[in-house]
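Reviewing the structure listed below.
Yeah, one chain of the complex is gone here, protein chain that is, but the others are all in their spots.
A and B are the chain letters, set down in written order, and residue numbers restart from 1 in every chain.
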Amino acid sequence: MADNLSEPFEKSAMTQEDQRKNREEQRIQYIAFAFMIVLTLLAFIAVGADLLPAAFAVSFIIVLAVIQMFLQLYYFMHLREKDHGWANTFMVTGLFLVIPTIVALMLLIGVVKY
Amino acid sequence: MAIIFRIQLMYPESTILSGQTYNEFITMHGTIMLFLAATPLLFAFMNYMIPLQIGARDVAFPFLNALGFWFFFFGGLLLSLSWFFGGGPDAGWTAYVPLSSRDYAGIGLDFYVLGLQISGLGTLISGINFIVTMITMRAPGMTMLRMPLFCWTSFVTSMLIVFAFTPLAAGLALLMLDRMFGGQFFIPSEGGNVVIWPHIFWIFGHPEVYILVLPAFGMISEIIPVFSKKRLFGYTAMVFATIIIGFLGFMVWVHHMFTLNLGPITNSIFALATMIIGIPTGIKIFNWLFTMWGGKLWFTTAMLCASSFVPTFVLGGVTGVMLAMAPVTHLYHDTYFVVAHFHYIILGGIVLGLLGATFYWYPKMFGHCLNETLGKIMFWIFYVGFHLTFFVQHILGLIGMPRRVNVYLADQGWDGMNLISSIGSYMQGVAIIILLINVVYSAIKAPDKPVNDPWDGRTLEWATHTPVPEYNFAQTPQVRSLDPLFYEKVHGDGTMKPAEPIGDVHMPNGSFYPFLIALGSFIVGFGLIMLHMDAWINPYIVVGIGAVLMFGSMAMHSWKEDHGYYITKENIEAMEQEALADERNR
Partner (left out) sequence: MSETADFSKGLPAHPERATTEGKNKFVGFWVFLSGEVTMFATFFGTYLAFETVRLQVLKPPISSPCPLFLL
């Protein structure tokens, strides 16, 4: 029985519907990937071109990084699909707890007292 | 150890302990009690009860469970080893940085850093395991809002562990870099900043308090309804109060640092946030009171612990709100008032919860009750001793006795109260010894009085056999309501309806790898500590051996497939028959 395992299948076991969905999925991933490369290029240009003031360039590439992170999580790690409710809950909880923490750390450590 | 302090502080100008030893003792007392005593005791109950209460066969990751335990064990071992290598850590359990940097703290603090790092990893693994168990392994019909409150509080606790132990790991990593490899994160003369450590520590440390107290809340919420013969008042409110406490626990860490000159707006915001936590806690207190109100109270030892928990915890909470007022905190800061406050929370909250849970779940775990007479004697000695010890410490603090001192002068009005406090602590020690005697005594008497469901329990853990078979439930039960067993007792025939036909049960194989992985991490940690010891062997060799052992066993575990085994249907039926016959004979 094991001999014929290496032979190719004639027809995919997936239905037409599944295949269509798969192609759709693939297309979205290509687009997201291209978009991410564009974002990375933008970040390089923003710094390398030496045209923007430092403060703006830094905040600009941080915004790009945040966008990239969400693209990564939601498109490549499939967080946007259904059945990911708990995963979403935990990631959002983590971010929700962390953002005030980081802001507070930045504000509180400084020489300026609030 | 705590009793030794009190011997020391019993009379003024005592010389039993030197200042250095005293510092090492208070550090180890705090660290061991919080990380290595309270946490594992609570985790033991969680590990035993969560799968039973949600009707699962096992936790989600049995392998990780063992791994977490061994990490935890070796972390604790590493910390305790410090006594044999040049003294324990001596910078307080908070290990504030100028004091804990290489310039001021000896090698004991290296043990603190690495021991906590390893045991924290174990705690984190267990936390993830519990969360996943409760998300994916609930029995049919057991919706999230039908889970017993102990499961809910454990769930929130596990979330806090996941989100709070990771900052601790980060902070300890930074401190380790400072101490071992010449980092400058916390050394002001080289551009570091000492205030960052207390921030990171308390970002972890405040949730840690809730990590400890929330499971105790859950235990109380299990015990009170059973012994009041009423369902828990305001179940949904309790659940949401728990979640809110969990969230707010992350937003208040600065209230430990009011006197660090962080500025008025900061202090006001965090004082307010701290007081807001009083609201969900108050909801819980009132729900417990209303559960008991009009109930048919049955004062067993468990119920005594649970009901006395409520007023004690209120006292601790009130002093907490007093401490939350930023301007007044400058007066209370670093006095015995603070000591009294957190001992009211930890002893009056967590330890009473643990004692209650021990008496409540003991028959489930070992098949026989603990002796009630001895239990009540223990409870009263403990309760009186506890209040003697810590109530006078409020007053001591208010009249100005600072904490963390090993000697004080006579005739400041502190002598008498310190004596009372010390006597109280011996009473607590006696109470714990009585508990241990009780365990042995009940075990000897056990064959006479085997029990199955002595308290007329309400939740799923009482629905299976005692002792619990290794597959927990022969058939996964169908849950029809909150307090499922009680529902079946009232509306059904008193047994859980099965949700599946009886069949083979898949079980994981035992494995030796968790032990080896944790042992490897222990050796790595010890090797890192040896960097600053006069060692006869190159520390990097030790680190290398540990790393090879750790990653080697990980790799072995990953590559060697282990599918577990099945307990066959026939075996299960035989075991069920045996358990039923056993129960009928009682």
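Just so we're on the same page, a contact is a pair of C-beta atoms (placed from the backbone, for glycine too) under 8 Å apart; a residue touches a chain by one contact, two chains touch by 3 or more.
Remember, predicted model here, so these are calculated numbers, not experimental data.
The omitted chain makes contact with just one of the residues B:A60, B:I187, B:I283 or B:V479: B:A60.
Listed residues B:A170, B:V490 or B:L580: the one in touch with the omitted chain is B:A170. Where chain A meets the omitted chain, the residues involved are 46-48, 50, 52-55, 57-58, 84, 86-87, 90-91, 93-95, 97-98, 101-102, 105-112. Those residues of chain B that touch the chain absent from the view are 60-61, 64, 124, 128-129, 131-132, 135-137, 162-167, 169-171, 174, 185, 191, 193, 196, 200, 203, 503-506, 561, 563, 566, 569.
FYI, only the chains that are shown with their structure count from here on.
Note for the complex: chain A touches chain B at residues 86, 90, 93-94, 97, 100-101, 104-105, 107-109, 113-114.
Every residue of chain B that touches chain A in the complex is listed here, in rising order: 135, 159, 162-163, 167, 193, 195-196, 199, 203, 247, 250-251, 254, 261-266.
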